[in-house]
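Encoded as structure tokens, here's the structure I'll be asking about.
Of the protein chains in this complex, all but one are displayed in their positions.
Entry: chain A
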Amino acid sequence: MIKDSNVPMAMTFPPLLVVLLLALSTGPLCDAIWLNIPKTGTKCVSEEIHSNVVVLADYVVVSVEDGQTATIAVKVTSPYGNNLHHRENVTYGRFAFTTEEAGNYLACFWSDNRTRGSGEVVVNIDWKTGIAAKDWESVARKEKLQGVELELRKLEGAVEAIHENLLYLKSREAEMRSTSETTNARVAWFSIMSLGICIVVSGLQVWYLKRFFQKKKLI
């Protein structure tokens, strides 16, 4: 039912790019995704990030047409519109920043018009935030950890992150519960007030018309 005419499996993956991909992947937990960039228009990926979070991303163009790799342009913007990273006519790149404000961070890709070819460009994006972006090599060097100790330290970091996320979810749930309760109270109040207004207004109407007819000596 879903037709996707641009199947990248038909494209060739030169061994150099595969090696580059594997080199860019840090460890077995590489959750890099591939996206189709259309010939015209931009493809944007966004994420809702809090402040003071490290964001690290790598992007590599994977598709090859006519023996040359297609080029893309990248633009990363903060929620307030500041430009964090902007490159044109590149095939690979990396950007890293620490978020200052909480909000929606947007990374947009579009293909440069200079590339010939009819197909779409496929980009490999490896986007890591927070604990996944932590530089374990420097921690290992500083504290002289290796092997099993380093792995256990990574696990400890992951557990801390899970704990903090759970606390965050709990606080959000409390906030939502208070919003629901105020809405519930408001619905009740406003309905009673609406009934009251109805009665008051009709009472005023009747009183005013009675006065009017008495003045006109009809009653």
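Everything below uses one rule, namely that contacts are C-beta pairs under 8 Å (C-beta built on N, C-alpha and C of every residue); 3 or more make two chains touch, one makes a residue touch a chain; residues count from 1.
In this section, contacts and distances are computed from a predicted model.
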{"item": "Hidden subunit of the complex - UniProt protein name among \"Transmembrane emp24 domain-containing protein p24beta3-like isoform X2\", \"Integrator complex subunit 9\", \"Tubulin delta 1\" or \"28S ribosomal protein S14, mitochondrial\"", "value": "\"Transmembrane emp24 domain-containing protein p24beta3-like isoform X2\""}
{"item": "Which residue of A:73, A:96 or A:131 touches the chain not shown here", "value": "A:131"}
{"item": "Of A:94, A:141 or A:172, the residue in touch with the unshown chain", "value": "A:172"}
{"item": "Touching residues on chain A - with respect to the absent chain", "value": "1-4, 8-9, 21, 28-29, 31-36, 44-54, 102, 104, 122, 127, 129-132, 148, 151-152, 154-155, 158-159, 161-162, 164-169, 171-176, 179-180, 182-183, 186-187, 190, 193-194, 197-198, 201-202, 204-205, 208-209, 212-213, 216, 218"}
